[in-house]
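Sharing a structure below in structure tokens format, with a few things to ask.
And then subunit A:
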Amino acid sequence: MAIYSFYIFDRHTECIYSKRWLQQPQSSSKQARPTSASTTASVEMPARKALSAADDAKLIFGTVFSLRNIVKKLGGEDDAFLSYRTGDYKLHYYETPTRMKFVMLTDTKTNNLRVVLHQIWANLYVEFVVKNPLSPVEHPGGIGVANELFEMGLESFVSSVLVS
Partner candidate 1 sequence: MAIIKDRLVVFALLVINKAGGLIYNREFHSGLNKMSSNDYLILAGTFHGVHAITKSLSPLPRTQSANGTSASAPSPFVNRPTGLEVLESAHFRLQCFQTVTGTKFLLFTEPQQPNVDNVMKRIYELYSDYVMKNPFYTVEMPIRCEKFDRSLDAFVKVKS
Partner candidate 2 sequence: MNPAPPAHAHAPSLKTPLTTAQQQQQLAAGRNVSPSPGLRYPSNKKTIYDRNLSRSKNAELSRAAFGYLFVEMIGYAQRRVRGVADLEKRLNAQGYPLGLKLLDLLLTRSPLPSTSPSLRPTRILPLLQFITTTLWKHLFGRPADALERSAANADEYMISDNEPLVNTYISVPREMSQLNCAAYVAGVIEGVCDGAGFATRGVSAHWVGEGGGEGGKGMWPGKTVFLIRFADEVLEREEILGKNG
């Protein structure tokens, strides 16, 4: 199991926290494997690179928002969008009662991480961000989310999840 990235969106649709755990071994692996297939890969690469992290977050929010609406429309108000999978990655989704959205991108073989996302919210976000007296009520631009305790907690929690 591998975790690629993690996003938190607040109820104003803004991305208030994002983190990537992207291994970057492709430079070495590319040299190790000089096959013709790498030409097609390099053609597509610049287009991907052009998207900044902020654009990525916006696209992810748009996707998640649309899918969540589709799910609610088809399955009723009590239905919940859990995850989707493509050939390359899997996106896990958890929405809190306050309409905060927790999103995690992992490899395709990972089982549903709804419980993990719930724990991140309950044990890390609520503990270290909401209960932090120095943190503002809302987090425009992500102010007050990425504090030291939250970062450390997230890092250790994710590595414990990865091990299990």
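Basically, a contact is a pair of C-beta atoms (placed from the backbone, for glycine too) under 8 Å apart; a residue touches a chain by one contact, two chains touch by 3 or more; residues count from 1.
Regarding selection, all candidates are chains of the complex that A comes from, given by their letters.
What you see is a predicted model, and the numbers here were worked out from it, not measured in a lab.
Student: Subunit A in this complex: which of 1 or 2 touches it?
Tutor: 1
Student: What part of subunit A is in contact with candidate 1 in the complex they form?
Tutor: Going by the criterion above, the answer is residues 4-5, 20, 22, 26, 29-30, 33, 35-38, 40-41, 44-45, 47-48, 51, 56, 59-60, 62-63, 66-67, 69-71, 73-76, 78-89, 91, 105, 112.
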